[in-house]
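There's a structure below that I have some questions on.
Excluded from the complex is one protein chain; the other protein chains are retained at their positions.
Let's look at chain A:
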């Protein structure tokens, strides 16, 4: 597979992320297509996932994210292409032969999908029962899992008696029960409030670190990707339009879809300032600077004189600095301004003169 040839913006890291170091591929999709009627939901998607990696999948509604993830455990059948999980060709297996493979793949759902007629412990024990474990084995494993997700006191409760966050914890415990090597998560936090989301994400990240579990995670929330994912792929109308390490994609989105999805995370010029922008001339030029990685670590302002920070800041994604700054640069002296902009361009990812303001900016 050659993503360059397909013109997919692909970000390459200088140093490999620790979780990618193993170099062992657990999921490999090659030219997977799936159409409903005439409209392709997944269009020639090729993708590899490293063992131990957390891969974020983003895209607009209807982009094909769920369809893609459902191809991995055979809930969805591709029209063409190859889907390999742990070296096993999923597309070649019938429903019965898929069953043992599915037991190695955990899945968590947006609406939890817990059985209302079963208690919390029985819900968590179901995958173990399916595996044929004895009652004693199940009890022991369920106790471990309840402890892991912090719900030991709710073992005998029914799902209806739990909060959304608690239900999702049960969902996670259930997905992990049979010790899967791969966890699929389809908008697992979309129905939860920000604080509960954070605790669920912390839990997933911990499990990823402790058990080396590979996680494929679909979400609408860029914040979720920023917090937990190592790598992100962006889907648009069934195609991968961008992929790379999260901090690089977030610092430097290339595809329009990515840019608009990331809008929520990037600071914008305050409206009061924007209203005063003059397109041609003024005391100060307003310059938008996007920077990341080493550039953001350097004593950046040293090369600039009389520059003010108007708005914005530096954030940390995957331990890498990523930021958007709005700078005010004196614009009376055109050559000095030109020099300053050149200096910025040689250091930052993206530099844009938005306009000019006069008076106090």
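Operating definition for what follows: a residue touches a chain if its C-beta (ideal position, glycine included) is under 8 Å from a C-beta of that chain, and two chains touch if they have at least 3 such contacts; residues count from 1.
The rule we apply is simple: contacts and distances are computed from a predicted model.
Student: Assuming one chain is omitted from the figure, identify its UniProt name from "Nitrite reductase", "Fe-S cluster assembly ATPase SufC", "ABC transporter permease" or "NitT/TauT family transport system ATP-binding protein".
Tutor: "ABC transporter permease"
Student: Please pick, from A:99, A:137, A:202 or A:342, the residue that touches the omitted chain in the full complex.
Tutor: Going through A:99, A:137, A:202 or A:342 one by one, A:99 is the residue touching the chain not shown.
Student: For the full complex, which residue in A:73, A:266, A:292 or A:324 touches the chain that was left out?
Tutor: If we include the chain that is not displayed, A:73 is the one touching it.
Student: In the complete assembly, which of A:161, A:260 or A:346 touches the absent chain?
Tutor: A:161
Student: Given that one chain is not shown, which residue among A:130, A:264 or A:281 touches it?
Tutor: A:130
Student: Can you name the residues of chain A that touch the chain not displayed here?
Tutor: 73, 75, 96, 98-103, 105, 107, 109, 111, 113, 115-118, 126-127, 129-131, 158-161, 174, 178
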